[in-house]
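Not every chain of the complex is shown here; the ones you see sit where they belong.
Residue numbering begins at 1 within each chain, and the chains themselves are lettered A and B in the order written.
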Amino acid sequence: MAELMENEVFMAFTTYAAIVILKMLLMGPMTSYYRITTGSFSNEEDVVLKHSEDKKKLLKIHPNVERVRRCHQNDLENIIPFVVVGLLYALTGPELSVALLHYRLFAGARIFHTIAYVGALPQPSRALAWIVGMLVTFSMAYRVLSTVLLL
Amino acid sequence: MAELMENEVFMAFTTYAAIVILKMLLMGPMTSYYRITTGSFSNEEDVVLKHSEDKKKLLKIHPNVERVRRCHQNDLENIIPFVVVGLLYALTGPELSVALLHYRLFAGARIFHTIAYVGALPQPSRALAWIVGMLVTFSMAYRVLSTVLLL
């Protein structure tokens, strides 16, 4: 067990996996923040008003909440594949410098993706960040499948 | 390989990871159950009626189906980060008692979260369950990053 955590590539994977997963987790509280500040909830029990008419007014959809939720969804669709493929990639024993390049590029691209999405920056900023993240995962998957293929 | 599964912390991780993932998987059949009992489908091919007018009536959204789907989505957003961070945490070699405390708290909090969400229990029951789960994951991530940081 200790062996894995003494391997530098695995340590680099651990660091960047924890960072991008934490970034993704923080989208949850960010959604709550936008829900509360814009007064837009999905569940009746989340609205603390007494009158049922006032309640229904707060069960609405707000564009800013939906924007954060789409960003969160995009994280689920991209960060989790990165973590799975990145773990298998680390176990194939790549060069530390090459592995670090992959992990740093991905982490940077996804942090910028969140800024571009939540801040509604003009395209193609968000599209490019998404493509860079995806190319990193494809590159690692290629190395994994070309090293260890047992069908 | 056998070494990992002889380590008690890793065995505890394996047990609780399997439990919370199974809990999450069961939200799928639960959604199907609510879709069938309330007659609310998303796809035309899922409706077996012959008349196209009757079909369209069943392509609707039902609040109970949406509630289960939001609960499932919240599981994806919280349980998968727990599994990833929990695996890395187990590999840092924590005390068995401390690791068990993290894993048990998380599993209990998420099972209660589902009961609170699907049963529409009054707040802050669901919010507290969500926060406990998130704090457990943050605590494990802190241990991971303070033990193994290679940027």
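A few points about this structure:
Following the convention adopted for this analysis, contacts are C-beta pairs under 8 Å (C-beta built on N, C-alpha and C of every residue); 3 or more make two chains touch, one makes a residue touch a chain.
Just so it is clear, the model here is predicted, and its values are computed rather than measured.
Of the identical chains making up the complex, 2 are displayed, while the complete assembly in this file numbers 3 copies.
Convention: only the chains that are shown with their structure count from here on.
Annotation: 17 Å between the Cα-based centres of chain A and chain B. Looking at the complex, you find that chain B touches chain A at residues 3-4, 7, 10, 66-67, 70, 76-78, 80-81, 84-85, 88, 91-93, 120-123, 126, 130, 134, 137-138, 141, 144-145, 147-151.
By the touch criterion stated above, chain A contacts chain B in their complex at residues 1-2, 4-5, 8, 11-12, 14-15, 17-19, 21-22, 24-25, 27-29, 42-46, 48, 72, 76, 80, 83.
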